[in-house]
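A single protein chain has been omitted from the complex, and every remaining protein chain is retained in its original position.
Per-chain residue numbering starts at 1, and chain names A, B and C are given in the order in which the chains are listed.
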Amino acid sequence: MNISTEDKEKYTIIELEGEVDLSCSPDARNSILGVLEGDKSLLVDLAKVSYIDSSGVASLVEGYQTAKKQSLKFGLVGVSDAAMSVLKLARLDQVFPIFDSYEEYEKKDD
Amino acid sequence: MNISTEDKEKYTIIELEGEVDLSCSPDARNSILGVLEGDKSLLVDLAKVSYIDSSGVASLVEGYQTAKKQSLKFGLVGVSDAAMSVLKLARLDQVFPIFDSYEEYEKKDD
Amino acid sequence: MTIETLFEIQFPAKAERLCLIRDLVKRTAEEAGCCSELSDRIVLAVNEACMNVIQHAYQGDELGVIMLEMLNNEGKLHFRLVDYAKPIDLSSVKPRNLDDLRPGGLGTHFINEIMDECDMGHLEEGKGNYLEMIKKIS
Partner (left out) sequence: MTIETLFEIQFPAKAERLCLIRDLVKRTAEEAGCCSELSDRIVLAVNEACMNVIQHAYQGDELGVIMLEMLNNEGKLHFRLVDYAKPIDLSSVKPRNLDDLRPGGLGTHFINEIMDECDMGHLEEGKGNYLEMIKKIS
C-alpha cells in the first residue's frame, strides 16, 4: 500500500493505493487520525485501492466518527469497484459521504 | 501458453507465448513435430515466452534433431531474456541456430 | 463423487503473509472455475478468517501457525482453517450489529455473507480451533 497526502486550502486529501490490508491498515489509520488531529477536513481517495479488508474499513469508520465528533468534514472520493463492493457488503456505502470527484465535493461543500 | 502457427513460403513459424511448462510442452512438441512431418523448415518464435522449463527445452531439442535428420532448417527467433537464460544454463545457446529476426534468418538462408 | 484436494498450506500467523495467501486462493478459485468477482469475494472471506486467527486466536503471537486447506467437492469449494492456539470462546465469535457503527466487527459478517456454510469448533484435546467454510461455485 502507498499513502500520499496533499494539503488543499479547505481540506486534506489522503490517497490510498494498492492493497489496504491488516499489514498496513494501521498506517492508513495513523495518517487519517493525524490529519483530523490537525483540525482539517479530510477526503480519502480510494480510486487506486485494489483490495481493502475489514481492518482498512475500520480505519475509515474511525476517521468518519472522529471527524464527526470534531465537526470536521470526512468523505471518500473516487471509490474503486474493489473498495465499493466491500463497503456495500458492510452496508457503509449508505453511511459514508461518497463523492465521484473533488469538484463534486467542493460544489456540495459550498 | 498460446501457440500460433504461420505458413511462409519457405518456412513455417510457430510462436510460443506465455509459460511453456510441463502442462503444455506436449502441445508445443506436437506442433513442432507436426510442421516437420509436413517437410517444412521451422522457426520457433520465443519472443513472448515468459517462462520455459526443461520439458519445453526438450521439445525444442527434439525439433532440432528431427529437422536435422530430415535435412530441414530449424531455428529460434527473438528469444526472450527468460528463455535465453534457460537455454544458456543448458548450454544450448551454442547449439541452436538463433536469429534476432526473420530478416536475419532470411538473409543467412540465401 | 470426487473430492479434489487443491492445496494445503501452513504459514506463520503474520499479517505480512496474507497477501500471498490471497493470491493463492484467488488463482486456485479461478482455476476451479470461479469468475473474477466470485473469487474476489471468496478471497475476502478467507482473508478475514485468517485475520481473525492472527488477531484473536493467536492474539498477535507471530510464532503461531495457520493451516489452510482448499478442496473442490464437485462444484463446492471447501476451506478448512486450523490454528493451534488455546481453545477460543466460540460464543464470542459474532459480528457487531451493523447499525451500531464502530470500527471493527465486520469480519465475521463478511464471512457469513459470502460463504454458504460455516462451522467453527475446537480440535481434540484442546489442541486448537478450526473453521470450515463451504461455497458453492457451480
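Just so we're on the same page, a residue touches a chain if its C-beta (ideal position, glycine included) is under 8 Å from a C-beta of that chain, and two chains touch if they have at least 3 such contacts.
Treat the numbers as computed from the prediction; the structure is a model and nothing was measured.
The chain not shown here is in contact, across the full complex, with B, C.
Checked against the full complex, the candidates C:Thr5, C:Asn73, C:Asn97 or C:Ser138 give a single residue touching the omitted chain, namely C:Thr5.
Although one chain is not displayed, chain C still touches it through residues 4-12, 16-17, 20, 23-24, 27-28, 31, 65. One chain of the complex is left out; on chain B, the residues touching it are 19, 21-23, 51, 53-55, 57-59, 61-62, 65, 82, 85-86, 89-91, 95.
Criterion: only the chains that are shown with their structure count from here on.
In terms of the distance between Cα centroids, chain C is separated most widely from B.
Comparing chain C-alpha centroids with the centroid of the full set of protein C-alpha atoms picks out C as the closest. Distance from the chain B centre to the chain C centre is 45 Å, each centre being the mean of its Cα atoms. Computed from the mean C-alpha positions, the centre of chain A lies at a distance of 52 Å from the centre of chain B. Averaged Cα coordinates give chain A a centre that lies 27 Å from the centre of chain C. Touching of two or more other chains is recorded for no residue of chain C. Residues of chain A in contact with two or more other chains: none.
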